Structure formats: structure tokens, C-alpha cells
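One protein chain is absent from this view; the other protein chains keep their places.
The first chain written gets the first letter, and so on, giving A and B; residue counts start at 1 in each chain.
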Amino acid sequence: MSHGTVMPVEGPATLAWSEKAKAEVADALSRYPVKRSAVMPVLWIAQREWGWLPPAALRLVAESVGLPESEVFGIATFYSMFNLRPVGRHHLQVCMTLSCSIMGADRLFKHLEKKLGVGHLETTPDGRYTLRKVECLAACGMGPCMQVGFDYHENLDEAKVDALLEKLK
Amino acid sequence: MARVTIDGRTVEVPAGTLVTDAARAAEVHVPIFCSHQKLPPLGACRICVVEVGTPRLGPDRQPVIGADGTPEIAWMPKVQTGCTTFVSDGMHVRTVSETAVKARKGVMEFLLVNHPLDCPVCDEGGECQLQDLAFAFGHDFSRMDEAKRTFDSEDLGPIVKKEANRCIVCMRCVRYCDEVMGENALTAHQRGVHTEISSFDRQPLACEQCGNCVEVCPVGALTALPYRFKARPWDLRQHITICEWCSNGCSVRLGVRGMEILRARGTEFRGVNQEYLCVRGRFGHEFVNAADRLTAPLVRTGAALQPATFDEAVAYASARLRDLAATYGPESIAFVGGEKLNLEEQYLLQKLARAVIGTPNVDARTRPAAAVTGDALLRATGGGRPALTFEDLTDAQEVLVLFEDLQGEAPFAQANIVRGFRQRDLHVTVAHSRRVKLARPRFKGDWLGLKPGTELALTLGLTRAALELGVPDGFPAEAAAALTASLAASTPEKTEAETGVAASAITAAARRMREASRKALLFGRGVLEHAQAPALLQAVENLAWALGAITAETSSVMAFGPHHDSAGALEMGLTPECYPGYVGAGDASARASYEKAWGRALPGAGLSAREALTAAAEGKVRALWIFADELLSSAPDRALVEKALEKCELVIINELFLTRTASRAHVVFPVAAFAEKEGSTVNSERRLQKSNRALSPRRGARADWEVLQAVAQALGAEWRYRSAEDVFREIARLVPGFSGLSYASLLPEGVRLSGPAMAPRLKAVAPAASGSGEGLWLLSGGVLFADGSLSARSDTLAKLAGSARAHVSPAEASRLGLSAGDTVELAGPAGLARFGVEVDDSVPAGAVFVPSAGSELNRLGAPSGAGLRVQARKAGAAATVGA
Partner (left out) sequence: MSRGPFLFKDIDTPGLTGIDVYKKGGGYETVAATLGKTPADQVIEIVKASGLRGRGGAGFPTGLKWSFVPKASPKARYIVCNADESEPGTFKDRELMEKNPHLLIEGMILAGYAIGSNLGYIYLRGEFEYIQRIVDKAIAEARSAGILGNDVMGTGYKFQVHTHLGAGAYICGEETALLSSLEGFRGQPRLKPPFPAVEGLYACPTVVNNTETLMAVPAILKNGAAWHRQWGTEKSAGTKVLSVSGPVKRPGNYEVPLGYSMKQLIEVDCGGMRDGLKVKAIIPGGSSVPLLPAADLDTALDYESMNAKGTFLGSGGVIVIDNQTCIVDALWNITRFYEHESCGKCTPCREGTYWMAEVLERLENGHGKAEDIDLLADVADNILGKSFCALGDAAAMPVQGALKHFRDEFEYHVTHKACLANRRRSQAEGVRA
């Protein structure tokens, strides 16, 4: 499974940092003796701002850290957690690696597919959930597990997952 | 040095040699893909894996000697990539052991896991490294039964076709585009087996379109669209010759089928450029095949030009020349143009003019308003000392580029600077009114963004700042005091006030150049065609000495002539004041050897091209012979050329096409293009290189030297040259600096010319006013996709260039109410012209930049003072750029 970037995508033509983000970017830049090292934290700031990284955001990041656009694009697409396509409000990332698989992750994923009506890398039509298979989340002893956004949810079973989904508006 | 034994063969190589290079020295073939001579070691593809061992050391730290008397070798447990392993003394390498072969075959098999069997439809077939190595090292069967990963193929713009399925992720294209071109147009997306090379957001590549990515791609993942599906490599005859687009003198490998050049490639290891070519070198050859090449001489009978046979045209031209010389004297005839001819042709041109006709009026340089003398340029580039090479340029610590946009004028020189910056410790300072490519922030250089027209002031300011640091070693002492005194008014502060460049930037730039032990000073048309060229060139010579860029022994200066053999034109005396070899025309005793050799008295100094045209307009010069020059467009004073052509009784022109200028001539000789004739040329390193014939001339066309000989013979000269080589032999015999040379001696690397030793002039230059006036400064120059009249006849280049546009800064655009795509009307003292608008933040306020090619800028007027100013206003309706 890939992290599914098939560019080009539609997105806003230009983007600008909010005042808050601008301050965060400046803080990120201050932490490294070399400007380009801030590219990952600045990509995270952009992703927090807009939920994903449209081309305009990548351009903005490139400008902020002084890198060619193409390089920022190459960097962003290397890492699976940078979203190069829009994601739903709740990004359900289910670990499928060995330990979780042994403990029932596949069954759990199947359940989610059926319940939400979407498959891997797909978003529900109402934009509420994006479902995704991911690799080991370092929760192996507490599997099956899932990250929703950045939040860990562990020791899951179908019932717990159903209850969780209810709470995720 | 290190002694290395590879498959039993021992070689001695310098320390710091990579195992793959040592193998080459030992004539052992180790395959490579990701490794490239211009890129640092990567070790990614793993095809070069070999077994490496070093002598086993005993407790005494000495090699243990085995039973057979040789050191015991401790072999490393894992195979190593030869391209990342440096040799050590005593190292042993096994490339064909069972272990090495299995490893290599394994890598080969992995490369073919996802690589499609596209050979039948892939342009790379027949010259594909993967194909060759699969044949040499791979299995003859496939164990891989699974579905392959696939991508969509895409066009990355008009030049590059990408079939990502074929990509082996060697990363050569991305790294080359980054480290050699400085364009960063390509990047790798995603990771793992889904890694795909593309551009930002899959947009068409906005880059120099050089096609070097295609060149270095070892498979058919990147191929050139203009060449797509045209031929197989075995269909082609491939000839290496010298590219004709600029003075860098790159070697280009032309692929010819029948009578057509189908493509141009780099030469991998040969020439100054090896695999590199710019977009012009790579795709500009199409004009050679153009349908409207002249196929017969033309002679004017009555009002119209009529086809004639070669003999008829020769007879007519020579008869008219004889008549005019007899009636008005030989000095009524003038020869202009010739910077694009081969050395041999340049030699014969001036020999015909001076020794057969007897006229002193020879000048190749038609573009400058006030041309500099050949010896002045030689002095400014080092007075005969061995010239700077491109390798020196890449290796420099400090580079100062004066008033030249290398991207348009000398792309290979620019690439050397980029590579020096990316891979070594090169720092560049660019003095230019426009923020040209090398002045962009990503190259971390310094930009001296001077106001247009203040070039002389800045040069004087830099010189003074340099001399303030003390007089450099070897600077002629007697000149120092006078020069320093003359620069009293060029303080950093005063220079800042005049040029707009910060005083601190000026002093810092001078200091950096002085303190660097390896440096380079570069200039070109921006100086040579400047309205104040003679004074500016003298100022540059002074600056070069003051910076230590010329010393008693060395020269670190490089000048770029506008054309590929501008340097040859100077060597062969195509300037009114010099005979070949910089022999002074006005010096009777110096001329004597030529008089003796050519068997007659020879004239002294003559008219420059500009003076000849003026004289022609006044009726004093009655015949003009023009060599491959669209004079109407290229000369600064268009009205003067019009008048000259109108008034002249005889205009002969050697041309490839029926250009506007040619259509005013009385005799038009169709001549061979660069690829259609043999000869030699001199590049901006002052390197004399052999240029070869790749295909026969177009029907009806002859090499310029053949035309010259025919007319000379018709005028009674006993010329018996059977080939260009015959001419070269005479040059070697007679011209100082060429003695002992032969065509054979020009292989493989050419010969770096030096001498004659010329004492520096170091004359003080008075500051000159840059001129006040209203309106915008008109800036011009060469750009990558458009150069002279020929690029418009190469489809690929013409498409990339589009029509010439007027570039203005955002501030200026706003002031004039212009947006991109609008039409602007520029008005100069002599006329009007309209151009589409491009908003360009590299252009300073108060100026407008229009590329010189295809824009007919001289309609607006000739420069005066330090340049030309124009009025600009938004034009109503869209208009074509008309004549």
C-alpha cells in the first residue's frame, strides 16, 4: 500500500500563513543552524493549518525555508504522514503490522470498511472519516490499535471502535 | 599513489581514486548506473559491487606474507560498491569472482524486476546501458512472474518524455539538474518501489530545457520528444564536431541519417563539456535541415535576385570587385562579419581582402557601436598568458561576472559555476542590472545590481576598492601610482551614489576577489558591445590587474565573444588593426613576413565595420561583402545599414537563408552550415579545437572557404587549397602562435593557444557620464532559447522562445498600467516597436528588457552615451511584432 499521492490535485491557488503560524514558523527556523532543517516542522505547521498539503502550501513552505519547490515536494511525498490529498475530519489510521495483525487488526479493518462504506485511503462522502491502513504504531502490546489524527486508541475490538466512532463528530 | 590489484592486474593510481576509476585504469570493466563523473559517489544502484580486500596485518602491523610470497589478503565479508570505495595501497579487488558475479547478477535481476520489456518501443534501445549490461551480466531468462508496478507516462514539457515504468531510480537526472544545472526542476516523489521522478506537482518543466536529464538517463525513462521514434542508433552516423551556438566550444555528437541531422547528443567523455549540452546545442541543429535553405547562388539582374550557377555568381562578383577596385581603389571594398566562420575561412577572408583585393577594410564585429581592438581584448584577458579553462572556473573560490547573463550567452560556463558552487567552494558575485540566474538567492552569491548605464562607474569603483587593499604582487609598479590617482573620484560612496550598488558590497566584492587564491573574472558582450566599449574594456583590464586576476604569470580572465568563433576572428586578424596572430596592421616591419609569404605589399590598418558602413552610406565604400550576418537586425544603427545597403554598388553575402539582409544583396552565395564543413575554431578558453563535417552541404551550398577561393582565383590569385586542412597548414606555417600545429595535434583535447606576450596598458580611464534622459533604459542581450536569426529557424528553439517580449518589473508594469499579455509600444529616437509584455521581477525599475534575437530592436535607434532609452506606453490593440 502506498500513501497514495497521485498529483496533480486541485487546491487553492495561493496560501498565506496566519499570524500564529508565522510565529510558529519563525520559532521552527530558530531551532536549527541550517534553514532547510526546518522543512519538516514547517510542513507540520502547514498541515495543521489546512488539514492537508495542497501545492500552494508546499510552495509556501518552500519559500519559508528557502528550498526549491520541487525539493519540498519530494520531501513531503517521502513521508507517509504528510497528506498530499485532503483527508476527512477524522483520520482513522489502523495498524496492520504483525503483532496487531496477530491480535485481529484485519478483522477490525474489515469491520470499519463495512461500517463506513469506504476502503483504504478513501474518505466518507460526508467528509467525516478517512480510513487508512498504516504500519506499526509502537502499540504492539496493546493491539489492535488505531490512531485518529494523533490520538492513540488501543486494545480495540469492534464494540470499542463503534463507540469511538460515535464520539467522533 | 596507491598500488591496486584488480583481477590480478596491478595499477598505480593517485590516492583518492575510486575503485571504479582504478578499474578503468586497469582496463577492467566494472558496470555503473548511478555513478557519474560530474556527481559525487552515491552507491545506490549497487551494480558496481565487487569484492575488496586489503593485506592482512600481523601483530607487527606489517602485511602477513603467504606461502606464495605475496601478502595475504583479508577480504571484506560483504561486497562493496566500487564507485564509493576509495583505493588504498595494497588493495585487491575481485570483480569476476563467484561472489562478485552472483552479487552483480542479483542486482541485474532486481533491476529487471519492474523494468518493462519495452525495448521494441523504447528510443534508448541500441544505446541503452541496461540493455548492454543485461546482455553482458544478466540471465537469459526471467524468474519474475509477478505483475510489475506501473506509472503513467507523461510529457514533462516540450522536451522531456518520461516513461516512469522504465526508471531504475539511479537519481542521475535529479542530481544533475540540481548540482550541474542549478535548476532543481526534477525531484523524486514518494519512496520505495513507488518512487517516481517528476516535477513539482507534475507541472511542465520550467527549466533550461537542456535535455541533460535525457542525456544522463542510462535507460529510456527519459527520452527527448523532438527525437522520439525517429531513428535507431544504428541507423545513424555519429560525428563529433564543435557546437556553433556560443563561444564555449562544446563538443557535440551529431546523429545523421542520410542527409539529415536527426539529433545532437553530448560526447560523454570528450571535449570541454563531456556529456553536457545546453538546449541550443542539443536541439538547435534543426536549422541545418530547414526547408528554406538556399540551394543556389543568387545574382541580381535588374530588380530581382535570380538563381545562377556557382561559376556565374563567382564570375559576376569577381568582375564587379575588380572594376570597383580599379575605379575607386581597393579601399572602396569592405569585408564585414565572419565571427561564425571557421578559423581557416577567417584566414582566407582577410587574405582575399588584403592580399588579393588589397583592401585594409576587414572587421568581423558588426554588433558593437564602437568595437574594441583585438589587442585590447587580448590584454584584458591576460595579455597572451595561458587562459582560464572551464575546469579552473569550476575550481575557483571567487568568481566575478561583469555585466553578462551567462545563461543566455555562455550556458556551459554558467553550468561550471553552478557545479563549483554546489560541489566545491565557489562563491560568485554577479554585477548586472538584471537579477540574472546566477544572481538568484539560491546560489548564495552576491548580486551587485547596478543601475543600467553605470557599468563604467562600477568597474572603476571596484578597481579603486581593490587598489585600496594595496597593490597586488606583480602589478606593474610604474602604472600603479598613476592608475590609483586617476581613480580618486571613484570612492565606494561616490560609486554607490552613481550605480546604486552599496559601498560595502563594492569593497567586499573587491576584497573577496583579492583574497581568493583561485579566482575568475568573466565578461562578454555586456562589455564588448557596450556603447562605451573601448573605455569600458580598458577599465576591465585595469580591474583585472587590480584584483590579481592577471598577474605576471597567470590569467584568470575569460571573455565570451558573441559567436562561436569570435575568438578565432581575433586570432586570424579579422579586425582592421591586426593581421593574423595579432600582428599590427599599421606596423610595416611586422607585416613584412606576411608580405613575403603572400608575395605582395599589404595595406595597413583599415576601417572598422561601423566605419565601413558609414563610408558605404556616404558612397565612399562601394562594395560590401557580408559573412553570415543578419546585418539589418544585428547592427546597432539600422538606418545606417539601410543606407549603406541601398547606396552600395555591390553587396555580396554568404548566407544559409534568404534573410532580409540577403535579399538586399547583389550576389548571394549559399554556404555550408557548421555541421557541413571541416575546420577549426577557438573557444572562450582560447582552445583551438577541430570541428568536423557530419554531413554533406545542402545542395548548392559550399563551405565559405571554397567560395573565397573561387573568387580569389577568379581575381587571379594562385590559390590551390584542396581542403580546409591545406589552409590550416599555411596558418601553422605563417601565423605566430600556431607554429608546429596540425589537425592531428588538435586531437583529443584541442590546443590551448597562448601569446603573443603583450605588455599591459593599464591606462587611466576617465569616468564618463552614463547619460541623463527620459524614459526607460533598453536592456538587451542573448537568452537561452533565442540567439540570432538561426534559432528562429530551429523549430524546437522557436517554440520554446515564443515571440520576443518586453520584460518589465512589477513596479514598472504597475506604473505603466501593464499586465502580462498586454502589448507595449516602445518608442526610440529612430522608430517604434511593439511587444507582448512579461512582468519579470529580475528587471530593475526604470528599464525594459527585450531579448535581442528576433526583436529587431535597432528599429528603435542606436545607443548613445551609455545606452539607449525608450518611451513606453500601453498599446491599444494586440499587434504582431512587425518589421
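Basically, a residue touches a chain if its C-beta (ideal position, glycine included) is under 8 Å from a C-beta of that chain, and two chains touch if they have at least 3 such contacts.
Being a predicted model, the structure only gives us computed values, none of them experimental.
The chain we do not see here touches A, B in the full complex. For the chain missing from the display, the contacting residue among B:Gly192, B:Gly258, B:Gly716 or B:Gly876 is B:Gly192, taking the whole complex into account. Touching the chain that is not shown, out of B:Glu146, B:Glu478, B:Glu553 or B:Glu774: B:Glu146 (per the contact rule at the top). Residues of chain A that touch the chain left out of view are 1-3, 31-41, 43-44, 65, 67, 74-75, 78-82, 96-99, 101-104, 106-107, 109-110, 134-143, 147, 150-152. Although one chain is not drawn, its touching partners on chain B can still be listed: residues 41, 43-47, 49, 77-79, 84, 102-103, 106-107, 109-111, 113-114, 143-144, 146-147, 149, 168-169, 188, 190-195.
Rule of thumb we're sticking to: only the chains that are shown with their structure count from here on.
Averaged C-alpha coordinates give centres for chain A and chain B that are 48 Å from one another.
Residue ranges on chain B touching chain A, taken from their complex, read 174, 184-191, 194, 198-203, 441-442. Within the complex, the chain A residues that touch chain B are 2-3, 5, 7-9, 55, 58, 66, 68-71, 73-74, 77-78.
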